[in-house]
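Of the protein chains in this complex, one is absent; all others appear in place.
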Amino acid sequence: MTPFGALLRHELRLLARDTRMILIAIVLPLILFPGLILVLRAVERDETERLDRGEYQYAVRDTAQARDLAELLERALTLPGDRPGARFDRARTATPDSALASGTVHIVAEWSGADTVQTEGPYRPGVTLRYRADSDLSRAAATELEARLLALGRQERDSVFRAAGFPADPGRVLELEATNVATPAREGGARLGLLLMPFVLLLLLTGGSIAAVDTLSGEKERGTLETLLTTGLTRAEIIRAKLLAIVALGLVLVTVNAANLVTYLVIGVLELPAGLALSVAPIDALLVLLLLVPLAVLVAGALLLLSGRVDGYKDFQIAFFPVMLAFVALAAPAALPGMELRSAIALVPVAGLGVAVREVMVGERDWLFLALAWLSSGGAAYLLTVLAERGLSTERLIGGAMLSERDVRGGPALFPYRVARWFAVLWALFFTVSLWFGDALGVRGQVVVNLIVLFSGATWLMIRWYRLDARQALSLRAPPRRAWLAVALGAPAGYVTAIGLAGLVDAYLLPVPQSMLEAFGEAMLIETIPVWQLLLFLAVLPAIAEEVAFRGVLLHGLRARMRPVAATLVAGAVFGLFHVSLFRLVPTAYLGVILATTVVLTGSIYPAMLWHFLNNAMAIVPTRMGWIDVSTEIPWWVYAAAAVALAASFAVLLSARSASPREERASPQGRTT
Amino acid sequence: MTAPAANDGRVRVEGLVKRFWDEGRGEIRAVDGIDFECVPGEVFGLLGANGAGKTTTLRVLATTLQPSAGRATVNGHDVVRSPESVRRSIGFHSASTALYPRLTAKETLEFFARVNGYPADRVPGRVDELLDRFDIRPYADARIDTLSSGMKQKVSLARTVAHDPPVLIFDEPSVGLDVVNALELRRIVAELRDAGKTILFSTHVMPEAEKVCDRIAIMHGGHILSVGTLEQHRSRTGLHYLEDIFLADLTGADVAAP
Partner (left out) sequence: MNHVFWRDVRVLWGREVRGALRERSVVVNSILLPVVLYPLLLWIEISALGFVAGLAERSSARVAVLGDASARSEIVEVLEGTPGDGAPENDAGPIEIVDTPTTLDEALTRLAAGDLDAIVTLEEPAAGGDALENNARVVVRYDRSVDRSRRALERIERVMDGARADRLALEAERLALPPGAAEPLRVTRRNVSTDEALGTTLLGLMIPLFLVIAVALGCLVPAVDTTAGERERGTWETLMTTRASRGSIVTAKYLYVASFGATAGVLNVAAMSISLGPILAPLQGMGDGGPALVVSLAPTAIVVMALGAVLLALFFAAAMMPLAAFARTFKDGQALVTPVFYLALVPLVLGQQTDRTLTPAIAMIPVANIAMAVRDAIHGVFIWPLLGVTAAVSVALILVFITFSRWILGFEDFLMGSYSGRPWRFVRDKLGSAR
């Protein structure tokens, strides 16, 4: 047996001997899950019953033709609807709206456009049913009444047609008949595919957390970790053995609990909803299991990383809940109706696997995208494992809460290690403000709050807090002259290529609903705001405040710990994330990378400011002045020319760089020791 | 410095420095430029009060801490460049290297022999041998969490030598032991030395150092104040008891310090 084999066996043995852990991780869910399912099903049945046999009150708004409407409703209610057991009673009230608001009445019916009622004949303008979306009863009543009224309307139409001598039943004209060809097994598979992921994830997280906390934080607390670290094993071997042990436990847990549920189904304690059957082909089951492996490794990696970071059981407990929420949030998009694996979702860890499982469960096997989903989650799992390994080699593990020099001294040397936290909090504030107060603030208000209060304020705070040299942190230096030429050439080229890129992204990666695009365009070009103000708020201020924040402090902080290429890419990606909307993510990140590159190459922020201003101005002015509109198509050669111009612009920047004096290192203080 | 021959069983420390940072106290030089060498068949003692830098030195040698400056080799392997080789060459034992409570004594020995790369086919024989040599056999199949502290001490010592390493590091091993167990510990250390092991032994108990160590380095404030056999220390200071020698060195150091 190799040392690694011995370690793995050892880890598994330790897990197996932890009786309490076994009880909580395996036995408790065995009872809990079926119990929960039973109760939830009972509640669901009860709810259906309540709505089916509901006694609904409707009121008729008191207009001149109220009696007509009341009579119409009465006739409609004699028809059988979708809920034949439901009872509708007319409530006579003088104030139907307040009765609806208070819940004593579920529906208020009125003539649509009550002023223009045609009185003769059976042809009426239509009925409006007022209901409350926040009440299940009111919603159910509206649906039911609507169905019965529509049925009545068809009857009346048919009788008119027949009276006029129409040879056929009008309902049978171009009659559409929908036949569901899905077998019960397939529908069962679809339902199961939807539930499988949350079920597995919950088990992996709860069971895995107990194992993970014991195997790393626990060893730390008991002192056995130091013993282990002084053996001939490498850190990587230790982490891998622990990871495999957690994964093994997770898979056992899932298998046992799945078998448990199946047993309950077989002996009839639980039953499947009507019309569903449970039958999974062996190959599909195998495929699902294979898809769950990276998930199990990912969860185990995250928990192990967490367990290595925290100082003990208690800290782990406190930090575990947010981690669990994060996983659930990542898994949730997979359950959205309409999600398809053959899309960018395959690239998202966890969510991609969720969609993959759903599709496999209905027998679809899109091998390329299954592989992509597998690889994306597997890659994320690998990344977490590497991070956990790195965590294991830090001295903190042994020496307790050891600090490094920069922690104690603070100041510029610490800033590169804190810049990510600052921007995370800043992002959260930015997002929350735009979500809750976006409409109330309007475009100008938002710009003021975001750019002046948030970005500039945070930049100022960071410079003060870490005693940064503002000139250096914000790259406030005169650029080489050639840089201005590069900007003049590059800004239009960058703008056009960004449009092209947005088109490509929209077509192949992140499709955008048309409504979202239109809403954005409208928000940008409000007619009531004069052009000069639009330019001020959407071009001048962003060019200053966003440059100072993103190409100033952020880039400065990142460069101290990363290679220039990585720093520009990360700074660009962060800039993209700050534009919140998914469809603006890639183009703005692209612009962010360009601007960051400009700053890195010229050593100055001013060319980037000008570039940013020109870019935004080009997005505003031509559309606003009516020179172009949404439908304007850009011919392909323009894109090609723009790409060439952009390359030329960067060539100029590169030559300017070699001409400029040697660039100073971003943070020499980082290496004083 | 000449490259040390691999697997020479020696421990060499040259200009070793280890700095820490503390929120209240700023920079702490736990170890501040020490040099020493110890050879097979020798028990080299680090004697000093708490905070003298003994544990930090030994942890650097065990590769759980990284040196801030200077160099250290164990059995010919550099602690920074080839930590795995270093760890395979050592047995590390301290008050904080605990045992797995859910394993039995025998499983513990098997496990540590295996993870340290002891030839798999010889592990059962080795465990048998250790069970007898450390008198563990009567409770070989009992779980660690049911053992008394004396029994745990024996298992822990046996686990330290399970893979028969050339270098052994004992960091204050006698802390919390009663007289009988401390005696037993000393007997085992002497046995190991006689078997040709290189042994590093740290303690703050003067009589223990006198009895166990062949050479003693007196440490204070991250420095080694003096090194030598007990006889050398005595003739250097003209004092008989190690306690007095220690105090004399400390006083001298404090006077000499700026």
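Chains here go by letter, A and B, matching the order in which they are written, and residues are numbered from 1 within each.
Here, contacts are C-beta pairs under 8 Å (C-beta built on N, C-alpha and C of every residue); 3 or more make two chains touch, one makes a residue touch a chain.
The structure presented is a predicted model; accordingly, all values stated were derived computationally and were not measured.
Peer 1: Among the chains you can see, which ones touch the chain that has been omitted?
Peer 2: A
Peer 1: Thinking of the whole complex, not just what is shown, which of A:Ala94, A:Leu176, A:Ile267 or A:Met625 touches the missing chain?
Peer 2: Of the candidates A:Ala94, A:Leu176, A:Ile267 or A:Met625, A:Leu176 is in touch with the missing chain.
Peer 1: From the list A:Gly363, A:Gly500 or A:Pro564, pick the residue that touches the absent chain.
Peer 2: Touches the omitted chain: A:Gly363.
Peer 1: Consider the whole complex, including the chain that is not shown, and state which of A:Ser112, A:Thr263 or A:Gln533 touches that chain.
Peer 2: Answering carefully, the residue with contact to the hidden chain is A:Ser112.
Peer 1: Looking at the whole complex, which of A:Leu79, A:Leu270, A:Val293 or A:Met339 touches the chain that is not displayed?
Peer 2: If we include the chain that is not displayed, A:Met339 is the one touching it.
Peer 1: Out of A:Glu55, A:Glu71, A:Asp89 or A:Asp136, which touches the unshown chain?
Peer 2: Missing-chain contact among the listed residues: A:Asp136.
Peer 1: So which bits of chain A touch the chain we can't see?
Peer 2: Residues 20-21, 23-24, 28, 32, 36, 39-40, 43-44, 47, 50, 97, 100-101, 103, 108, 112, 121, 123-137, 142, 146, 149-150, 152-154, 156-157, 160-161, 164-182, 186-187, 189-190, 213-214, 218, 221, 310-315, 317-319, 321-322, 325-326, 329-330, 332-333, 336-340, 343-345, 351, 359, 362-364, 366, 424-425, 427-428, 431-432, 435-436, 438-439, 506, 510-514, 516, 580-583 of chain A touch the chain that is not shown.
The working rule: only the chains that are shown with their structure count from here on.
Peer 1: List the residues on chain A that touch chain B in their complex, please.
Peer 2: Counting only chain A, the residues touching chain B are 1-3, 5-7, 10, 13-14, 17-18, 222-224, 226-234, 395, 398-399, 402-405, 407-408, 673.
Peer 1: Give every residue of chain B touching chain A within the complex, in rising order.
Peer 2: Within the complex, chain B contacts chain A at residues 19-23, 26-27, 59, 62-66, 68, 84, 87-88, 90, 92, 94, 96-103, 107, 110-112, 114-117, 120, 159, 163.
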